[in-house]
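Beneath this line is the structure, given in structure tokens, with notes to follow.
Take a look at chain A:
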Amino acid sequence: MERTAILTQLLEMGAAVALAPLFLGWVTQCRAWLQNRSAPPVWLPYRAIRKLFHKDAVLAQDASPLFRIAPYVVFGTMVVAAAIIPSMSTLPLNRAADAIALVGLFATARVFMSLAAMDVGTAFGTFGARREMMVGFLAEPALLMVIFVASLISQSTALPVISEALATQALGLYPSLAFTAVAFTLVLLAENARIPVDNPATHLELTMIHEAMLLEYSARHLALMEWAAALKLFNYACIGFALFLPWGLATGAAGPQALALAIPALLAKLAVAGLGIAVIETLSAKLRVFRVPEFLAAAFLFAVLGMLVHQLLGA
Partner candidate 1 sequence: MNTVAWDLQLLNLFAALLLLLSFAMLSQRRIVSLVNLLALQGLMLWAATLLLAWRTHQGHLYMSAALTFGLKVVLLPWLLHRMIRRLKVYWETEPVINPAATMLVGVLIVIFSFGLAQPIAELASTTTRSALGIAVSVILLAFLMMITRRKALSQVVGFLSMENGLFFGAMSATYGMPMVVELGVALDVLVAMLVLGVFFFQIREQFDSLDLHHLESLRERD
Partner candidate 2 sequence: MELALLLVIPLAGALLLALTGARPRAPELNVAFSAGALLAAVALAVRVIAEGELLLGREQFFVDPFNVFLITLTAFVGLTTSLFSRSYMRVEVDHGRIGAGRLRLYHSMYQLFMATMLVALTTNNMGLLWVAMEAATLSTVLLVTLYRTPASLEAGWKYFILCGVGIALALFGTILLYFAAEKVLGAEGVTALLWTHLDAVKARLEPTVLELAFVFLLVGYGTKAGLVPLHNWLPDAHAEGPTPISAVLSGLLLNVAIYAVVRCKVLVEGSLQSSIPSQMLMGFGVASVVLASFLLWRQRDIKRLFAYSSIEHMGIITFAFGMGGPVANFAALLHMTVHSLTKSAIFFAVGHAAQKAGSQLMDDIRGLITTSPTIGWGLLAGTLAILGVPPFGVFASEFLILTTAMREQPWATPILLVALGVAFAAIFGRVQPMVFGETSLRRLPHPPALLPVFTHLGVVLLLGLYVPPYLADWYRLAARLVGGH
Partner candidate 3 sequence: MPVDLNAPLPACLALLGAWALIGAAGLLRPSSVRFAGRTLFPLGAIVGLGLAAVAAVGLARPAEQVVLAIGLPDLPFHLRRDALASVFLVMLGAAAAGISLFAAGYFRRGEGTPPGLLCFQYHLFLASMGLVLLADDAYAFMVAWESMALASYFLVVSQHRIPEIRRAGFLYFVVAHVGAISLLLCFGVLQGGSWLFTFDAMRAASLAPGAATLAFALALIGFGAKAGLVPLHVWLPEAHPAAPSPVSALMSGVMLKTAVYGTLRVTFDLLGEPHWSWGLVPLAVGLGSAFYGVVFAAVQTDMKRLLAYSSVENLGLAFAGVGLAIVFHGVGMRALAVLATIAAIYHCVNHAFMKSLLFLGTGAVLHATGERNLGRLGGLLRRMPWTAWIVLVGVLAIAGLPPLNGFVSEWLLLQAFLFSSEVPVNFIDMLLPLCAAVVALCAALAGYVMVKFYGVIFLGQPREAALARAHDCGWLERLGMLWLAAGCIALGLFPAQVVAVLGEVAGGLLGEVPPRPAAPWWLLVPLPDREASYGPLAFLLVAAAVIVVTAVVVRAVYHQRVRRSAAWDCGFARLDARMQDTAEGFGQPIRNIFQPFFRIQRELPDPFDAEPRYRVTVGDRIWGYAYVPLGALVRRLADLAAYVQRGRIATYLLYSFLTLLTLLALVLWNGPRS
């Protein structure tokens, strides 16, 4: 493993960790503009995390060690996910884990978060855990079908290979990819607790899913959890770029100048994606919890349509 590969790996992980809260702030800012509210500063998430790091940690009486370990595990898994997803260039760690391992990684994070939520034994924790797991097990097949369609085209489930294959394909309208992109967007919204499935800003007991699990956390643990959530959104966005906007990725062989070109490409893509998410969120209202299965069934249907179209039309 040459030094440059390790360097790019560390750079990419660092960039992901750093850019994630910025991306979250950017999305909240776009949402505020679209809902013509005065927007909070873009770096608000950084400040919130720094503030939380300086508060006293308050733990429930009978919180077990699992409760205290969970934030580190969740944050760690999200950073590893960032290390796997080729946001700027193909990475040495890609060979160790492909897209299915990535889905598994997200599942690990979700399981640990749910277990931690159930640990304290309050009504909201278990309530949130149950719903998070429900959204999880409905979204996973759809996400897997999305990856399958992409891997059908590129004959492999390793992300760099997929993005390279898609990048080098002749430019043209690929209906299968279009359907899959829609499916992926729906899954992204569901997994990251965005509006149609769950409102990230609310603490309303009946509707919150993701927030319910973090209810008992405070100070540094809450900071880590918030940071992990931002990182998760960033990772999902990068997966979306890898699958559907693969241009501008520096392939492994290219030197530092390709890397230099890749950073602005990533920032541009992030900006566009952030705006996209904000537009979707302002246009749609929150679904009842038991309408979420239909929402995710629609996502699954789009992915299957993408796969069928690819098989039948070969496009």
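In the analysis below, a contact is a pair of C-beta atoms (placed from the backbone, for glycine too) under 8 Å apart; a residue touches a chain by one contact, two chains touch by 3 or more; residues count from 1.
In picking the candidates, the idea was that all candidates are chains of the complex that A comes from, given by their letters.
Here the structure is a predicted model, which means the values were calculated and not measured.
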**Q.** Selected partner (touches chain A in the complex), from 1, 2 or 3
**A.** 3
Q.
For the complex, give me every residue of chain A touching candidate 3.
A. 13, 53-54, 56-62, 64, 66, 72-73, 75-77, 79-80, 83, 93, 95-98, 100-101, 103-105, 107-108, 110-111, 114-115, 118-127, 129-131, 133-134, 136-138, 140-142, 144-145, 148, 151-152, 155-158, 161, 205, 215-216, 219-220, 224, 290, 293, 300, 304, 307-308, 311
